[in-house]
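Excerpt of the complex: some chains, original placement.
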Amino acid sequence: MQFTLVVYGAPHSSEGAATALRFAQATLAAGHGIYRVFFYADGVHNGSALAAPPQDEQDLLGQWQSLQQDHALDLTVCIAAAQRRGLLSESEANRLEKPSANLAAGFSLAGLGQLAEAAAVSDRLISFGG
Amino acid sequence: MANSILALCRHAPYGNTLAREGLEAILACAAMDQIPAVLFTGDGVYQLLEQDPQAINEKSLRRNLQAMPMFGIEQIHVCEKSVAARGIATDTLQLAGAELVLLADTGAFIRDFDQVLSF
Amino acid sequence: MTLHIVNQSPLGGSALHDCLASFVEGDALLLIEDAVYAATAPTHHKLPQDNIYALTADAHARGVKLAQGVKGIDEAAWVDLCVAHTPIVSWFR
């Protein structure tokens, strides 16, 4: 079965981001596929390359990235929500004339159409609140 | 065959961005021809009141709401109990070009969809 | 006397309820942001009778008419309320 996960929570701010990660791991472990993880609203902060939690707190970014590498996960960050909140790729930073970029490797920016498409074609869609 | 989609709008406008980002997602779905059904419930029913957020330097959400019929969303579903619990007179809720349908049983309505987007 | 500030809608969260449980006669209550919805029906939401304020900008933004007994104020009057009260307690989320 193909799942789509929608993540609204920022890491190290609300538990939803960590819950989504645990659910994603369990979904893949059960042999299901993940069609897309769509990061929306404050959830876009999951894609920040700059988060530096204390050493003894969990490294959510690193876990998303290794899951992405192992399963070729589609980690899509909503581009409109990301711009408002200061999460930019290199090309967006250039285009918007901002001093730097902070989108982490493994994540890509795309429009809300990717959410619509995922909702239309996935077998299950589940949201993780912020 | 594509899934049927319901957008559930539960949050008041302006206090946080969920209301705005929900409406933007709804319009994006509709623009992709994945026209969702829309249900306002809980504090979401406040989105259907008249608004004038210039004083707080915000764009009015009414513009996004009013775009819905243009994108093919012609019925807007509203939870009757949520409206009553907030002491709102139903005739103050309106949206030009759309029919507001008051639902007594939201649970039976939600069940019929394949996917639910919550905002 | 305490100035209590609430920013959450009356049914959406516990902020107003928690605030009212700590409200003492003589205190003041200011409703801002989503809390202004409580100003449409002060009795229904069990607001105290005196010293109830709402931020006009937020009420206007949301199409909320303030019921009698709730004083609409602007930001300048809010600053004055802060000067006149101590402590200032915010109830949010």
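Just a few scattered comments:
Per-chain residue numbering starts at 1, and chain names A, B and C are given in the order in which the chains are listed.
Here is the rule we use: a contact is a pair of C-beta atoms (placed from the backbone, for glycine too) under 8 Å apart; a residue touches a chain by one contact, two chains touch by 3 or more.
Since we're looking at a predicted model, the values are computed, not measured.
Summed over the whole structure, each shown chain label occurs as follows: A x2, B x2, C x2.
Heads up, the rule we're going with is that only the chains that are shown with their structure count from here on.
Rounded to whole angstrom units, the spacing between the C-alpha centres of chain A and chain B is 25. Taking each chain's centre as the average of its CA atoms, chain B and chain C sit 27 Å apart.
For the pair chain A and chain C, the distance between mean C-alpha positions equals 37 Å. Across the assembly, chain A contributes no residue that touches 2 or more other chains. Contact of a single residue of chain B with at least two other chains is seen at no position.
For chain B in complex with chain A, the touching residues are 2-3, 5, 17-18, 21, 24-25, 28-29, 31-32, 34, 115-118. Chain contact summary for the complex, chain C toward chain B: residues 7-9, 11-12, 33-34, 37, 40-41, 44, 56-58, 60-64. Partner chain B is touched in their complex by these residues of chain A: 6, 8, 40-41, 80-81, 84, 111-113, 115-117, 119-122, 124-125, 127, 129.
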